[in-house]
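Structure, as structure tokens:
Missing here is one protein chain; the remaining ones are kept as they sit in the complex.
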Amino acid sequence: MTPAEIAFLQLANGLSFGVIFALIASGITLMWGIMDFINMAHGDLYMLGAYGAWLGLIVGVGNFWIALPLAVLGVAAIGLLLRATVLRPIFDRPPLHTLLASYGVGLILQQGVLAVFGPFNKEIPFPITGSISLGVIRYPAYRMFVIAAGLLLIAAAWLLIQRSTYGIWIRAVAQDRSMAAALGVPVPRVYTVVFVVGSAMAGVGGVLAAPLFGVSPTMGGEVILLAFIVVMIGGLGNYLGSVIGGILIGEVIALGAIWLPPTHAYLGALGVLLLLLLLRPTGLLRAAR
Amino acid sequence: MRRAAVMILLVVLALVPLAASPYLRLILTTALALGLFALSYDLVLGVTGLISVSHATLFGVGAYGMAISMTKLGTSFWPSAFVGMAAAMAVAWVIGFFSVRTSGPGFIIMTVIFAHALEQVANVWTSVTGGENGIMLGISRITIVPGVDVRLTAGSRSAYCAVIVCLLVAAWACRWLVRSPFGLVLRGIKGNEQRTLALGYRVSRYKVLVNVIAGGLAALGGMLYALSQGFVSVDLLRVLLSVEVIVWTIVGGPGTLLGPVLAAVLMSLGIEYLRGLTRHYVFAVGAVTLLVVLFLPEGLGTLVNRALGEPAKETP
Partner (left out) sequence: MLRVSDLHVFYGKSHVVQGVDFEIGAGEVVALLGRNGAGKSTTLKAVMGWLPARQGRIELATPNGRRDVTGLPLHERAALGIGYVPEDRRIFPHLTVRENLRVGLDRLRPTREDRARAFARAVELFPGLADRLDHPGRVLSGGQQQMLAIARVLVLDPRVVLLDEPSQGLSPLLVEAVLEAVVRLAREGIGVLLVEQNAVAALEVSARGYLMDKGVISRSGAASALRADHAALEQTLGVIATSP
């Protein structure tokens, strides 16, 4: 392939990684911004989404398009369960406690999956085969789908945050929790919505990623580092920031893969973050709530 | 009354294992090294109120620094130990430097990022770190003073004594540090950071500095751990261990210095016991973490205090 073709290919790949990172990171950043909750288990929710897709395909239904919504609903349900059981009694505790609790939950989820399904990577066939011509290159159709679906979901979430009642409530709570409550906003319910939606988005990320990367119990751990880097780059609590940061880091990883072996790609992302901190400690974007 | 109990405990710890089996000595030695690790972390979390999730990184870097220096560079013990210490303190400085540049809660996430990143580096860079298998240390011959040689092997009495001595010296040093003017500033940062800032103290500098000092102590713990085991592995710098030490510190009572040491020793012995029982002991670690947060957030110390009729301390 010519250098131009390689570059273009990686740019497109970067976008496909990027939307997945954005989906995961936006959940983390919203949970932090609204609830002061650092969700160390977020990567494992992503992992559960992937397993849901695999289960749906192999064990249950056999059709990726049915498995997808089922898997996402499954992760959302797990998110709801976690919120109602483990996280409810501690939601007004200091961030350290919620961080530790979420780490514990993540470990349990990971170990549970490991015990039930074993440690080996499981592969999922591409639900869409073939490729599409993008002028310069031919690009895999499934990856195009990932990009399109990802961007669509991100845009839909953005619209909801900007226009819908819950969106306004979420932004109000992020800016001034007590005043929002004093105006009648049902803050505990808002927390639940953020948690469930954030979990669902991570789950979607997992489903979309499953055919690309395979399904393994540790895939959450592999992605969480990059997700946190994205969150820091985009600014804590800043949805738009995590989207832009996600795509940015996706591109950094993909373009970095041209020269670095994939296992070292995250170093590029870390480098970007550290550089940013040196140059602009206030973060990439001001809070564009 | 509590003083006496601590004294008795120390005496027991000091004397009993000298008669026990090498295996028992081994696990006690490693547990005590983890106690030293927890002591160093209490400076960060308990005294200064900094939530760092990268402390095991320093523990592991210290151990690896020493091990790589000894095996790959062929240096003798003391220079290697120096390398390990210096490496850990340098990493602690870098982590601290970048982490304080973010606003408040970003600090936590930055340490999480660094911890994950360095764990990944260690996992991947197998040529240097030996990956899952780690680096064997074998028998280390240490010259304490010219003419006095000590051989540290896994489970040896000398390893045990070395750890006990280091732990006691470190505990005394930490005590002194906490009571010093420097320690006063640290405690001010924990109590009311804004006010400490308003008083003119460069809070960021103090945060980085305490991370470096604690990093050095953690490195000491890491090196002792590695020496007493006879090898270094990636397990020493896992995020898992960083989270475990947070749990130990909370259970033992943040800020009490000795509480976290005790909690670390006892809980790591517990984990060791579980590891012998089942492959899925990591599951237990997760469960314990969750249970501690749900039911024991103020640590055992305050429970004991309340039982003895003293007022409860604050949670971090």
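As written, the chain order gives the labels A and B, with residue 1 at the start of each chain.
What we mean here is this: a contact is a pair of C-beta atoms (placed from the backbone, for glycine too) under 8 Å apart; a residue touches a chain by one contact, two chains touch by 3 or more.
Owing to the predicted nature of the structure, the values given are computational and were not obtained by experimental measurement.
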item: Shown chains touched by the chain that is not drawn here; value: A
item: Of A:Leu134, A:Leu152 or A:Leu183, the one touching the omitted chain in the full complex; value: A:Leu183
item: Contact with the hidden chain (one of A:Phe37, A:Tyr139 or A:Trp169); value: A:Trp169
item: For chain A, residues in touch with the removed chain; value: 165, 168-169, 171-172, 175-176, 178-187, 287-289
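Here is the rule we use: only the chains that are shown with their structure count from here on.
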item: Residues of chain A defined as touching chain B within the complex; value: 32, 36, 38, 40, 86, 89-90, 93-101, 103-108, 110-112, 115, 221, 224-225, 228-229, 231-232, 236, 263-264, 266-267, 270, 273-274, 277-278, 281, 283
item: Chain B to chain A touching residues, read off their complex; value: 51, 53, 98, 101-103, 105-106, 108-110, 112-113, 116-117, 120-121, 124, 240, 243, 246-247, 250, 280, 282-283, 285-294, 297, 315-316
